[in-house]
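Everything below concerns the one structure shown next.
One chain of protein is taken out of this complex; the other chains stay put.
Order of writing sets the chain letters: A and B. Residues in each chain are counted from 1.
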Amino acid sequence: MSDNDALIPEAGTGPAAQPAPVRQGMWGKGSGDTSGYNGLRRSVEWPAAAVAPYGSWFDDALGRLSQLVADPFSTVVVDHGELTVYVARERIVEVMQALRDDAYLRFEFCASVSGVHYPDEIGSELHVVYHLQSMTHNRRIRIETSCPDADPHVPSIIATYPTVDWHERETWDMFGIIFDGHPHLTRILMPDDWVGHPQRKDYPLGGIPIEFKGTVVPPVDSRRSY
Amino acid sequence: MGIEDKVPQGVVLTTLEGLFGWMRQASFWPATFGLACCAIEMMTYGAPRFDAGRWGQEVFRASPRQADLMIISGRVSQKMAPVLRQVYDQMPNPKWVMAMGVCASSGGMFNNYAIVQGGDHLVPVDIYVPGCPPRPDMLIDAMWKLKKGIVAKRPIGQNEIDFQDAAEAAALVAPATHEMKGLLR
Partner (left out) sequence: MKETTDFYASSSEGVAEGAVYTAMGGGDWADIAAEQAERGDETLVINMGPQHPSTHGVLRLMVEVDGETVTSIRPGIGFLHTGIEKNMEYRSWTQGTTFVTRMDYVAPLFNEAAYCLAVERLLDIEDKIPQRASDIRVLMMELCRIASHLVAIGTGGMEIGALTVMTIGFREREMILDFFEAVTGLRMNHAYIRPGGVANDLPETGIAQLRDLINWLEKHLPEYAAFCNENPIFKGRMCGIGYQDLSACFALGVTGPILRSTGYGWDLRKQQPYCGYETYDFNVITWDTSDAYGRFRVRLDEMWESLKIVKQCADRLEASTGEPVMIDDPKIAWPAQLAVGPDGQGNSHEHIKHIMGESMEALIHHFKLVTEGFRVPAGQAYVPIESPKGELACHVVSDGGTHPFRVHMRDPGFNHLQSVPIQCEGGMLADIVVAIGSLDPVMGGVDR
């Protein structure tokens, strides 16, 4: 993304009270561009927080979770038939344990852990998204937690789901999120002595200009984008 | 070291060169250096339909000590780069390198932090094969161009020493690969 993309954070609604960023157009701002894109304002609308009842099996499952863990989640989003539950990082270990062990929930399989970096969400820039699957009940749930850039710590759930070993290492490697309690949080995809966390939005894509006969095309992250 | 070192430069050496070159290209064994998708096409190159065994090349040597050719087949990541160099260093002379696919030639479609933009940043490449991945037919064509055009013509004896000295002298003054810019103008 190029620096021309100015995003004006506003207090907005939406999950985890994140600001609704606004995109401004690419060209213009005194550059002489007359295409009209300069005046383009497009706001990003994240899926709104759902209100109970959520539908399908979601209410029963979340009700059961609330019985087992005090105040387990802050927001719930139901979008495209998928349930996303926002859990504070202090609660994540308890919640995961309850999700796995309780017979009504029985999410015995953690499919994946991914990090997402939202640079505009001041105070909770780094999100960790856990996808759990219950084979007993044939259901899937997404648990999302976040931590600020200034304090990128999230408790590790490796004691509940051993499979997240390498997933958490990858999320540390790519985003810089430190999983407290992970026995060996080291780099896994990048060389051991690499500096920086590549998949963060403030890390450049890196790359070299592409040379053609008579012209040079800049690498992808320096080209203009829409 | 061998008989070719004692033969003075001249007609006899040139004839011997032809013989050595023919033998080298006839028994041209690659090291297993399959990295990514191109490795699968390299495997089909050795498989029945495209059959590199027709010219004695189905023996991919696992040990670089026994190999003449390193086919860099696939994208070279930053973590793999030192390994590539070490395997290249472990190959005895004379050795050749083929950059198979666009990732090995120039970084391919991955113009980013993780991929070395071309095997030639690490090792001297003798022939580049474009394609993503190149068909085994393209690999056969490139292999024969390499064999007949380059391997068969490799000098021996005193000629080889001169050849190596000239190559070293050229390499010492040449700019690094990442500094070579504007060559297409």
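Basically, a contact is a pair of C-beta atoms (placed from the backbone, for glycine too) under 8 Å apart; a residue touches a chain by one contact, two chains touch by 3 or more.
Given the structure is predicted, the values throughout are model-derived calculations rather than measurements.
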- Query: Among A:A50, A:V116 or A:I208, which residue is in contact with the omitted chain in the full complex?
  - Reply: A:V116
- Contacting the left-out chain: of B:N112, B:N159 or B:T177, that is B:N112
- Pick out the residues on chain B that sit against the missing chain. 1, 31-37, 39-41, 43-44, 47-49, 60, 62, 64-65, 74-75, 77-80, 82-83, 85-87, 89-90, 92, 109-110, 112-115, 132-133, 135, 161, 164
- Residues belonging to chain A that touch the chain removed from view: 1, 21, 23, 42, 44-47, 79-80, 82, 84, 108-112, 114, 116-117, 129, 131, 133, 135, 138, 140, 142, 161-167, 170, 187-192, 198-199, 205-206, 220-221, 225-226
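Here, only the chains that are shown with their structure count from here on.
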- Message: Nearest whole angstrom, what separates the Cα centre of chain A from the Cα centre of chain B?
- Response: 44
- Note on the structure: Residue set of chain B touching chain A in the complex reads 78-79, 107, 111-114, 117, 178, 181-185
- Message: With touch defined as at the start, can you tell me which chain A residues reach chain B in the complex?
- Response: 189-191, 194, 198, 203-208, 210-214, 219-220
